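Got a structure for you, written out below as structure tokens; questions coming shortly.
One protein chain is absent from this view; the other protein chains keep their places.
Labels A and B are assigned to the chains in the order they are written; within every chain, residues are numbered from 1.
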Amino acid sequence: MSYRIQGETTEWELVCGLEIHCQIISQSKVFSGASTKFGGEPNNQASFLDAGFPGQLPVLNEKCVEQCIKTGIGLNAKINKYSVFDRKNYFYGDLPTGYQITQLFHPIVSEGYIEVETEEGSRTIGIERLHLEQDAGKSIHDMHPSKTMLDFNRAGVGLMEIVSRPDIRSPEEAGEYLRKLRSIVRYLETCDGNMDEGSMRCDVNVSVRPIGEGGYRPKVEVKNVNSVKFVMHAIEIEAHRQVDLYESGNKVLQETRLFDPINQETRPMRSKENALDYRYFPDPDLPPLILTDDYIENIRQNLPELPEQKKARFMKDFGLSAYDAGILVSDKETALYFEDAVQGQDAKKVANWIMGDLFAALNKTCLSISQSPIKAKDLGALVGMITSGTISGKIAKEVFEIMLETGKSPSVIVEEKGLKQVTDSTAIEGIIEKVLQENTDKVKEIKAGKEKLKGWFVGQIMKVSQGKINPVLANQLLEKKLSEKE
Amino acid sequence: MTDITELTLSETLNGLGSKEFSSVEVTSAYIKKMEEKRHLNAFITETPEKALEMAKASDTRRSKGHVGKLEGLPIAIKDMFCTKGIKTTAASRILSNFIPPFESTTTQKLWDAGAVCLGKTNTDEFAMGSSTITSYFGVTKNPHNENCVPGGSSGGSAAAVAAHMCAGATGTETGGSIRHPASFCQVSGFKPTYGRCSRYGVIAYASSLDEPGVLGRTIKDCAHMIEVMMGYDPKDSTSSRKEVPELHKMLDKNIKGMKIGIPREYTELVPSNWESALTFLKERGAVIVDIEMPHTEEAGMVYYVISQGEATTNLARYDGVRYGERAPGETLEEMYMNTRMLGFGQEVRNRIILGTFFTSAKGYYDYFVPAQKMRSLIKQDFDKAFEKVDVLFSPSVPIRPFTIEEAKHGAAKGRFNDTYLMPSCLAGLPAGCAHNGLQVIGRQWDEATVLKVLDVVEEIK
Partner (left out) sequence: MIKIDKETIKEMAVWAQVRVPEEEAEVMAKEFTETLAWIGERLKDPDLQKVSPMVSPFDEPIPLRRDEVIEGNQSQEILSNAPDTIPDFFCVPKMVE
């Protein structure tokens, strides 16, 4: 079912677009030679340019350009061979020069799209543009009673602002879009996608319209929505607020609002922000950025594998289903884990172990796959031991639990606990013989035709052997022994 | 011995080279002259101790055989160039206590060539003006007539050169700020092609127009200094990688067969020596060509719109947060407002407000972009002219210096004040004027020809 908001008078549809700021992975800042590292001593990673000193001039970092192009290609977008840097003018404590260098009129990337999987199938979300700009500094409001403290370490870090078209129709779709985008920049290593540390930040544009109405109604920009969960939440809340306004005969103001996750509401920012004219114009300190086909092509050739490509390869090389492959590539770490684990192993089994037991265990302990106590190689080895018959599937579950707790390799655990499957038929036959002798009455019943009791015997045999006998083998040998008794 | 400060920069270099005198001696002589002429208010900051220290170091270098191109020469720096550890104010209260922790590229090149720093010269606040009367540090007087302004905005540098308080000085041009005071103070001034001198460390007024340059007593003096200041700087994205020729060696006094264009629009008002100047050039073998530059008249308007639009954002950083004088306020916005009210003079505040209009949604498409288009037409005038001629020749400022009183009542707004100077700034072309108030404008990157012709023009009485 499509996402609909039922009002008193009519049904409403959501129209939503996301503006996502991604901090670019680079050693130094976009226009200065200061470090981009997170968490240094205050103002110690600020150059004179970053702190807005007089006479300081910007010089463009080639890595940031390359990262934008990579991301642009990953977003199936057009790389513009001509782009221009503009000044966006406003006063704020964390903006040291009184203007931000950004790209308004001619962005470096435009016209891309992302495919997202929803319950209703695949949908295409258009991307209007990706442009390169500077990050601002940080203001700290809570360390002094009457003062705000400013740190310009973050000022000048390169940002890619990725602006989607208003193609999103449900909060779930917004969440999927955000996850997919994060996965792409992580695959490409152009942004670490870490929303907690603010290296990826999201503003949401929300409007609503009655089903069937063309055109767009005034949109509200909701700022500072900094997790996938909050994005979905904020959209839901803001869309309902707008529907309520329309339904009660009011208008929706085109404005900027802040999401308040504690009170579950959006509230307007000071009206001044809304009346601001940013007075964009081309920055005379920076000539236009001209790219050649060769330069772009070279980056395209050296691009790492993207999720879609990886998915196709997993299906082709490992015979995985589209669904399984889709889950495994959904984030880079999982895909890498799978690729490490699968080497020389049964791919389907490895996939099942990851998506089943491992995901469940990680979920329970709130760990990410890169923090998994079980190393990928060890999980692979575990699967290998099942395949070779060294341990049974049942024992494997036990070994898995121990691996989770101790981080030890499965071979060590199996060795230590003596869990190796008994494959020596003489030894197995000995056990069977013992069980049969202790239950001669039941043997007689089988002979009399009570075939069902064979299952009981297998159970007994497994119990005595502490599960170390392969049940198939146990069955075969039991048949053999029973026939000998005749 | 005669007064060393009477010598030109080139002569002083020779004297230093032949050990006629030391840098300490030259520097001491200039320091003495600075004291004598202090009432002109040419300097905002004098650095005599620093100068003597640098002079001593220079003499030591020379004794060891390390001789830079400007070894031991005492010069003055317009207070728009950031100098590490030396107060740099842009003649504004808002920067009145600013000590830069870095050095501008062009001044660094001067020191690397052995020059000695005498101090920082007065200017219109943020170089906005052509009288040097808007300085927070007071008016500079014209050494030739102390009731008059020295012109501007590099008025302090021009007065210092004219009064022999330095061997030469740096200046900056945005709309004629070197040639204007050079003309008023009867000294030489030169600015190279936009992109020749790094703007790194130069306090920005209007970034697409600002270009560092020099003032000297002779054209040759200017050539000596500017060839040191020019050249690629990786810290400035609008700095050219083109090779810099040894300009002072190219002044061979030979202009035979050279085509010199006279833009008709630049001769509406001419000084009394104009006709004899043309005759002089013809006698030297130059071919005089009549040129039309139909968009000349629009330069003032274009300059007005573009320089103010750019200035308004360049000056946004002066907010009392990271440097400069702060005026307290209850809220951040009040603090900004109070600081900028206290720190900027009225002329600067006016330009900031009008520049805000030109870059706003209301003004951008109706004024700013059309002005940028007109700038293209002005540049095209030059492109067409240089298809026919090698250089352009005209008066620089065809009016007499106005008095300080007149300047306070808007004399600088007069029609002929900078009409002949602004077009070449908008087109970013090399241009200079000799002490006799005659100017030469050249092709992009062709500083050599401009200086070569000026070196001859200098002889015109």
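Simple rule for what comes next: a residue touches a chain if its C-beta (ideal position, glycine included) is under 8 Å from a C-beta of that chain, and two chains touch if they have at least 3 such contacts.
Everything quoted here is computed from the prediction, not taken from an experiment.
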Residue of A:Cys16, A:Ala34 or A:Leu159 in touch with the missing chain, whole complex considered: A:Ala34
Sole residue of A:Ser2, A:Thr124 or A:Ser139 that reaches the chain not shown, by the stated touch rule: A:Ser139
Given A:Leu286, A:Val414 or A:Ile446, the one touching the chain that is not displayed: A:Leu286
Touch criterion as defined above, residue of B:Phe43, B:Tyr367, B:Phe402 or B:Tyr420 at the omitted chain: B:Tyr367
Contact set of chain B toward the excluded chain (per top definition): 97-99, 101, 193-195, 207-208, 234, 237-241, 295, 297-298, 301, 304-305, 312, 316, 319-326, 329-338, 340-341, 344, 346, 349-350, 352-357, 360, 362, 366-367, 369-377, 379-380, 426-429, 444
Chain A residues touching the omitted chain (full complex): 26-28, 32-35, 41-48, 51, 59-65, 89, 91, 93, 139-141, 143-152, 258, 269, 276-277, 279, 282, 284, 286-290
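The working rule: only the chains that are shown with their structure count from here on.
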Residues on chain A engaged by chain B in the complex (per definition of touch): 48, 51-60, 87, 89, 91, 93, 96-99, 148, 150, 277, 279-281, 283-287
Residue ranges of chain B touching chain A (in the complex, touch as defined): 81-82, 88, 90, 95, 98, 100-102, 104, 199-204, 206-208, 234-238, 309-310, 312-313, 315-319, 321-323, 332-333, 336, 356, 359-361, 364, 368
